[in-house]
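Remarks on the structure that follows.
Moving on, here comes subunit A:
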Amino acid sequence: MTDSNAARAAILDKIKNALAGEPPCELPQPTPVFAPEVEPDRAELAQMFAHELAALKGETIFVQGAAFMPRALGVLMTQRGLTMAAVQNSSRVSAALANLAGDRFFQASGASKERIATASCGIIEADALLSDTGSVVALFKNRGERLLPYLPPTCIVIADVQQLRPHMDDGITTLYSAAAEGACGEGVIITGPSRSADIEKVLVLGAHGPSALIVMLSGISEAGVITEA
Partner candidate 1 sequence: METTAAAPRYTSGQRVALFLPCYGDVLFPDVGRAMVTLFARLGIRLEYPLDQTCCGQPAFNAGHWDEARTVAQRFATVFDGFDWIVVPSGSCATMCRVFYPSLDPALAPIGARVYELSTFLVDVMGVVDVGARFPYAIAYHEGCHARRELRVGDAPLRLLRAVREARIVDIPSSDECCGFGGLFSVKFDELSASMGERKSANVRASGADVLVSGDSSCLMQIGGLMARDPATRGIRTLHIAEVLAST
Partner candidate 2 sequence: MIHYDPRAVHGALTHPHGPPGLPATMERIVADKHAAQTQVPWQQLRARVHAIKRYAVANLGWLLTEFEKQFSARGGTVLWARTADEAAAHFLDICKRHGVRSVVKGKSMLSEELELNERLATAGIDAVETDLGEYIVQLAGQKPSHIIAPALHLSRQDIGKLFAAKLGIEYTDDPQTLLAAARARLRTRYLEAGLGMTGVNFAIAESGTIVTVENEGNQALSAAAPPVYVALMGIEKVIPRLLDLPPFLHVLARAATGQKLSVYTHHFLGPEDGRTWYCIIIDAGRTNVLADEATRESLYCIRCGACMNVCPIYRRVGGWAYGWVYPGPIGSVETPQMIGVERAGELPFASSLCGACQHECPVNIDLPHQLVYMRHKAVQRRAMGKGLERSAFRFWARAMSSLPAYKRAVRLARFGTAASARIGWKPGPLAAWTRYRDLPPIAAETFKEWWERRAQS
């Protein structure tokens, strides 16, 4: 059995000797290096987000309000032939599933990975959306849910315009809070569907993760007008 403690002591000792006599240096304040000059309004943020995500071959669907989400989700799943969904146990997701028959979805939490692998789509909730990069920030605290954004070939994200943030740096604060409160599992910034360019630098989607990433954004009309919360 390799002695980790001996290695630890030896490595820390070598580090100490290597850095002995080094003058102290400053760690810069963790303020954003740059920020958007003017905070765009929420409708603009939504358009920016949709534009960025589209460039990555992801999709954004504007949904009038949370009340319209179950119908929109049902339509989407029918259109794309998504027969069985593995879902995250969260209030936004549960509300979105109101129209869905009970045998069309199951909770990822507590489900086996083999079962999750059979789902045609995973449905998750966003904790935040980053407009400048078209990213979804999400948090998964148990085994089943951690596999949701990756195993099924399509990933559907339930989100609201109020969750839009203008700047990628803002996404870090979400991850920070999770870490600070001692959460386990994984926080992730998802920026588009899975991709690889490892074969001759030709871009291909759906390497291991989903080939389709669809963000359903409530609180905004199809025409891009912010609606009442």
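Candidate entries met the following condition: all candidates are chains of the complex that A comes from, given by their letters.
The rule is simple: a contact is a pair of C-beta atoms (placed from the backbone, for glycine too) under 8 Å apart; a residue touches a chain by one contact, two chains touch by 3 or more; residues count from 1.
Note that the structure is predicted; figures quoted are calculated from it, not measured.
Candidate 2 is the partner touching subunit A in this complex, chosen from 1 or 2.
Across the interface of their complex, candidate 2 is touched by residues 1-2, 4-5, 7-8, 10-12, 14-19, 22, 24-28, 30, 32-34, 52, 56, 113-114, 117, 132-133, 135, 141-143, 146-147, 149-151, 168-169, 172-173, 175-176, 178-180, 182-202, 204, 206-210 of subunit A.
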